[in-house]
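Pasting in a structure now, in structure tokens, and then I'll have a few things to ask.
The block that comes next holds subunit A.
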Amino acid sequence: MTTSAATSSATPRAVLETRGVSRTFGVVRALRDVSLTLRAGEVHGLVGENGAGKSTLIKVLTGFHQPDTGALTLDGKSVTFDSPRGAQNAGVCAVYQEINLIPERSVADNIFLCHEPKRFGVLVDRKRMLERAAEIVQRYRLSVDPAARLGSLGLGAQQMVSLARGVSLGARVLILDEPTSALSSAEVDVLFDVVDRLRAEGIALLFVSHRLSECYRLCDRFTVMRDGAVVRTGTPEELPRAALIAAMLGRESSGEHAWTERSGSADTADAAPALAVDRLQWGNRVRDVSLKVARKEIVGLAGLLGSGRTETFKTIFGAQKADAGDVDIAGRALTHATPARSIARGLAFLSEDRRSEGIFPRLSVGENIVASLLPRISRFGFISRAKEAQVVREAIERLGIKTAGPNALITTLSGGNQQKALIARCLSTQPTVLLLDDPTRGIDVGAKEEVHRVVQELARDGLAVVVTSSEMEELLALTDRLVVLNEGATQGGMPTAGANPDDVLAVLAGDANDSRDVSATRDVGATRNPAGADKA
Partner candidate 1 sequence: ASAYAQDSGAQKVQSNSNETCTIAKPGGKKLSDMVVGFSQSENEQNPFRATETASVRAAAKAAGVKRLLYTNANANQAKQVADIESMINQGAEALIVAPNDSTGLQPAFAQARAKGIPVVTIDRQTAGTVCDDFITFLGSDFYKQGERAAKALADATGGKAVIAEIQGGYGNTVESQRTDGFANGLKAYPNMKIAAAQTANWSTTEAQKVMEQILLAHPDVNAVYTHADTMTVGAITALRQAGKLKGVTIVSIDGTKEIVNGIAQGTVAADVETNPRFGPLAFKSLEDYLAGKPVPQKQIMDDALFDKTNAKQSLAAGKVY
Partner candidate 2 sequence: MANVTSSNADPTAAPAANRRAQLIALVQSRGAIAMLVVVALIAGGVFPDFLRPSNLADIVSNSAFLGLVAVGQSLVIILGGFDLSVGSMVGLGTVIAAYAAPYGWGAAMLAPVAAGFVIGIGNGLLIARARMAPFIVTLAALLGLKGLALVLASQDLLIANPGFFTRIANGSIFGISNLIWVLVVVYGLGAVLLNHTRFGAAIFAIGGNEEAARMLGVRVERVKVLAYGLSGALAGLSGALLASHLDSGLSAAGTGYELQSIAAAVIGGVLLTGGVGTMAGPLAGVLLLGVIDNVINQVGTLSPYYQNLASGAFLLAAVIVQTVLTGRRGAARAGGGKAARRSAAAPARS
């Protein structure tokens, strides 16, 4: 693993600094007196709980928000960025937490938006743009077609495009806000490779992640934020894992990897499994999926980026109409599935795309939580206020959602708390089968623990759970067994007890080698041997 080899001796030059930055939104003090220094050739890790103010700080650095007080200096000179454009022109670029690209435009268009190569001074040189995009895409081993519509790519691929853009802009300061949250481990390796190279080129990097192992793998220095303020800074040596977590949470924690081991108490003896999927097909993305989940069992759906996990969930759930195959819930066939019918039959689904398929912006936390439950808390179409309030209150309590109250707008919550509200929505219908697509995406250590606790409790209470995660370790710790998905087809499974990530990758790699998909092979190759992949 690459670490801060060249940087420990002399302190490198400071590039971008903030001094005493504060920012409030109404009564929320998102940032208080934050000072931060980004140095050339250094990866600076920014960690903190959900809602600690990381994304807000980044938006201040890139000119999206103006600080209420405090100042920015770039190369020792005081600067103000009045827009992301201004920051971009000064060489400060960001890959934002929520992917912010244009789905209807091509990959190349997205990479070169606002700095397109030109012809005759005014016209965009499309040919050169595509060529250069192809170059960049190849250099960073992104397996995407530069002419493809961005929206046709998976979230992970879009994240990589976002990164490619930052690089192509020739940024001197590159900010990555949870860039890995949508990536599979193979993709993460490619990303880290890129980051290492950029560091070597003397670029100042800011890295935000809730995956502490990644932070330790990559960062030269940490800043820990809590409640909008900087509480600690230091090198990885000065801040070992336990200290870091304590600083983040403001208390001791059981530790990031203290996943409770599963006891393996699945009701496999049951006559009918809680969920049985047989040879499910949908277009060319879900080609042949079969799986069985018993009550009290937690099954992980493992696969590389774009292997069809999301599509599998959506097809089971009836959000898209299956072309072939059967879904049985507790032995009874689920026909003509639609989300409403599936929910009525005891399914619940959490989308990975919180922003466009999860939250109802403009509505309150409470209204968000009860959205799926309305038929059950109403009589003759009239909603019972009392029941609604009770459900919301219990949900907020049970999941520990940090909100000013049930009537606060969902958009004022931090990402992690929004996610918890959505999990609460899934649970509100008292499902028997839970389909969770990357439920811990972008949520902090503490919240993750809580989500795990909740999921495991639910399983203990008799639910069947199918879950994906872009973090292999998490998946192994959380689940009883894995079902491996490759190119839209299930390829058997493996129990998780005692397994480690490399075992899973081996399974994936083996399968991938059989198929003709070169990219999958290459990705896995990259995981195991970055150096070798470089030559490929």
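Criterion applied: all candidates are chains of the complex that A comes from, given by their letters.
Heads up, the rule we're going with is that contacts are C-beta pairs under 8 Å (C-beta built on N, C-alpha and C of every residue); 3 or more make two chains touch, one makes a residue touch a chain; residues count from 1.
Computed from a prediction, not measured in an experiment: that's the story for all the values here.
Here subunit A is displayed by itself, and among the listed chains 1 or 2 from the same complex, it touches 2.
Those residues of subunit A that touch candidate 2 in the complex are listed here as 62, 64, 83-85, 88-89, 94, 96, 100-105, 108-110, 113-114, 116, 118, 122-124, 126-127, 130-131, 133-134, 137-138, 143-149, 151-152, 157, 165, 283-285, 306, 311, 314, 319-321, 351, 356-357, 518-519.
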